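Mind having a look at this structure? Questions to follow.
The complex appears here minus one protein chain, its other protein chains still in place.
Going by the order they are written in, the chains are A, B and C; count residues from 1 in each one.
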Amino acid sequence: MKKNIYTDLAVELHELVCEEKKQVKEEYEIDGVKVSVSKHGDSIEVTTVEVLDEMGEREIGKPIGNYVTIESKSMKENDIDIHESIISIMSKKLKEIYNIDTDSQILVVGLGNWNITPDALGPKVVSKVLVTRHIPEDLLPQESHKLRSVSAISPGVMGITGLETAEVVKGIVQRTNPDLIIAIDALASRSVSRINSTIQISDTGVSPGTGMGNRRMRINEENMGVPVIAIGVPTVVDAATLINDTMDYIIKDMATYVEKNSDFYKMLDELGLENRYPLIKDILEPYEGNMFVTPKEVDSVVDRISNIIANSINISLHKGITTDDINRYMY
Amino acid sequence: MKKNIYTDLAVELHELVCEEKKQVKEEYEIDGVKVSVSKHGDSIEVTTVEVLDEMGEREIGKPIGNYVTIESKSMKENDIDIHESIISIMSKKLKEIYNIDTDSQILVVGLGNWNITPDALGPKVVSKVLVTRHIPEDLLPQESHKLRSVSAISPGVMGITGLETAEVVKGIVQRTNPDLIIAIDALASRSVSRINSTIQISDTGVSPGTGMGNRRMRINEENMGVPVIAIGVPTVVDAATLINDTMDYIIKDMATYVEKNSDFYKMLDELGLENRYPLIKDILEPYEGNMFVTPKEVDSVVDRISNIIANSINISLHKGITTDDINRYMY
Amino acid sequence: MKKNIYTDLAVELHELVCEEKKQVKEEYEIDGVKVSVSKHGDSIEVTTVEVLDEMGEREIGKPIGNYVTIESKSMKENDIDIHESIISIMSKKLKEIYNIDTDSQILVVGLGNWNITPDALGPKVVSKVLVTRHIPEDLLPQESHKLRSVSAISPGVMGITGLETAEVVKGIVQRTNPDLIIAIDALASRSVSRINSTIQISDTGVSPGTGMGNRRMRINEENMGVPVIAIGVPTVVDAATLINDTMDYIIKDMATYVEKNSDFYKMLDELGLENRYPLIKDILEPYEGNMFVTPKEVDSVVDRISNIIANSINISLHKGITTDDINRYMY
Partner (left out) sequence: MKKNIYTDLAVELHELVCEEKKQVKEEYEIDGVKVSVSKHGDSIEVTTVEVLDEMGEREIGKPIGNYVTIESKSMKENDIDIHESIISIMSKKLKEIYNIDTDSQILVVGLGNWNITPDALGPKVVSKVLVTRHIPEDLLPQESHKLRSVSAISPGVMGITGLETAEVVKGIVQRTNPDLIIAIDALASRSVSRINSTIQISDTGVSPGTGMGNRRMRINEENMGVPVIAIGVPTVVDAATLINDTMDYIIKDMATYVEKNSDFYKMLDELGLENRYPLIKDILEPYEGNMFVTPKEVDSVVDRISNIIANSINISLHKGITTDDINRYMY
């Protein structure tokens, strides 16, 4: 896989491999990876990437498992009707991907740093999730029998607690024994166009701080001892990735001017290779790998998307809550 | 101990017993309890209550252990000089009460609900504690060798997470193995005059939500597996307690008007007993035991006191930080 | 009017006068004050108090004007169906009380201190009000023509800004020329039972900080130059008021034991008078007039009620928003 490029999205990793194989996405088939796309109306697209085996794992660099991506340009807009369609699609997809019965207890985990707007998605979702685990049977509203036992916590980030986030979550899991973890985190995409218009749902877990920081101990079934559904939204693009793609862009543009095999073409080709890293480092001095790009209205967009996700989780978990109840259990 | 009265302070429980024994605090000796008082300047008083055995435990209703209370009317005022004296006294007292060596790792826990101003003390302290556990040796400032490994977390309250707070803390302790827990919580006092002018340090742990809610699984050495130092500040008075004391007050006042043994005196006496509870319940309808009394400037006062406590903790834990560094490591 | 008692609610001031006149509320008629009550279902009651003239003003101590009070025990509960009924009643009442045409511009003002949970109601409402004044016609959604020009601000409190809040609002009004001000503020009630279960709408303005602090320059039509609709919810009871009522309570209780005209009865009567103030002051030492009583779940209750009020305002102001859109425009 290309260096200098960072993305958390399986769809983009798949695209990258296809690019490299100098193939158009549609035609190309990667061994061990199955991709299917479905449209919902003219503004919502759902892509499922299945990584079937080690082969696929090596090819696109994501663990074996399922990656459902819901994409809509309107996700970040103040377009409530489409938000409601997304909620009903997403809650269905979540129900399909969970493997739980009515008595299963759920722990919702909001990853990320609540002090950094584009990283606060997880904690914001947690603040809107309907928490019921502590309510005694008899104090529950009539429809209690339609409410599942749900707990929720935002463990913070290592920079704030000094603790490995996955260790904090594992400790809580071991003491409170949920049957399933739903972990929400802000991600980084490769392309600007996917920021705040993509929700990725996967059954392979998540590494805290990928969107914002360095990879850490992974929150997945292997480490936690219970299944983990990860919900992620790219809210940023890594700055080094943006610069790298800018270089690609301009180099491709120039290559059209020069005849193949000329010295200059070779030079461009070299630049296409890894020796461009010093240039990137130079431009981002003194921050190097530690800057991100995000839109100016990030605050209201993260509010909207956290609302979409929290509604989808509430509806997918509680028999007593349906798409007619959108936003009814959010406060 | 008197019913209808709620307090988390050992000094007040001691006073209560003395009152009952119709004795003045100074003279009276309670079996199994040792009390000593020292003055620091004319505005700071330190009281140590030692509960020595089961006898004392029964008498004042607090577990065997040490309770150091630092009192100063100026604690809640914007009087920075006195705050600094309190910090230097408190950091000394903390060092005395810890039983740790230079390599010991510390977990600071901020209990309470950050959404309720007088209950947000713990989380506010945590946000000002110097956290070092995650910093690689080589990245630490020169004086790193003078910094101890400290982590800190605010686990939230059951109403927000749906989880038993003590279970959350225990899970984190079991995964991250600190040698000592320092738990900060807002408390309830019996008397209005002690609100925001008292800091209680004890080695007997704390029950999350005592200040604001019902007693829960206790965070103490027995349950956590490591020693627990509890730091508490009364930021509220339970409303039922205030009403009860008002009744006492007015009844005492009236008793002076009536001759003993008159029917009316008996009536007053009865009111002095437990049958006043229906009246209290009536007045607080529909909230009953669930209201608290707090001063209007609670927001800035909690800021000031969280500053005092966080400074005292930072100074007591890190060789590299002294009273000359007050507020230097708070951001 | 009784001293030692503080309330911002016209209904309670009316009750107080009636009590004094030793009359039951229902029967008694106060000159210059008209009261009418209507029921909505079995859990919502709407009371309208009209202060007709100077006479009424003197009698109940509220300025001439209309005071609509919506009461429901379920307002503070997590009972969404009743919340929606309250929203539809309240939005209707608001439309009745406004005197505006389709082009009128509105300024919503959230009074109170966002750092003190029970005083944060106003700022919370403002954060949920649909603000449109800055959106260029062409950028508005299709139903733009159904959206009114609305701006909203939370000016903070004098303790934070150092500024007289009414001066801040007046300055903004003079520069931005709204046709109507809607001011939301937390209030203090006399009785615990009305906390968080009462919404008062009036056309006589509001004095910033009455709920939490001292009366200040009033935000009303006379001072602002444009009409002011005030929306208030009692989230606290003044502590001195609670103690005073406790005394009343116990004294009434005792009076039943003593025969009239006995010396002791006289003594009780005296206590009924103003010389009880020293006792109250004594009990609240050192805070005196500066403490309040509020329920423990104040954080979630204030969230719920701010939601009710913001929805009612959005629906009452914008043709394009109806009760079918409850919570749809809140993020």
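Rule of thumb we're sticking to: a contact is a pair of C-beta atoms (placed from the backbone, for glycine too) under 8 Å apart; a residue touches a chain by one contact, two chains touch by 3 or more.
What you see is a predicted model, and the numbers here were worked out from it, not measured in a lab.
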Among C:158, C:206 or C:317, the residue in touch with the chain that has been omitted: C:158
Absent-chain interface as seen on chain C, which is shown: 131-135, 149-153, 155-156, 158-164, 167-168, 170-176
Where the unshown chain meets chain B, residue by residue: 78-80, 141, 300, 303-304, 307, 326-331
Contact footprint on chain A, counting only the chain that is left out: 73, 113, 115-117, 159, 192-193, 195, 212-213, 239, 242-243, 245-247, 249-251, 253-254, 257-258, 263-264, 267-268, 271, 279, 282-287, 290-300
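The rule is short, and it goes like this: only the chains that are shown with their structure count from here on.
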Interchain centroid distance [CA atoms averaged], chain A/chain B, Å: 42
Centre-of-Cα separation between chain C and chain B, whole angstrom: 35
Set of chain B residues in contact with two or more other chains: 159
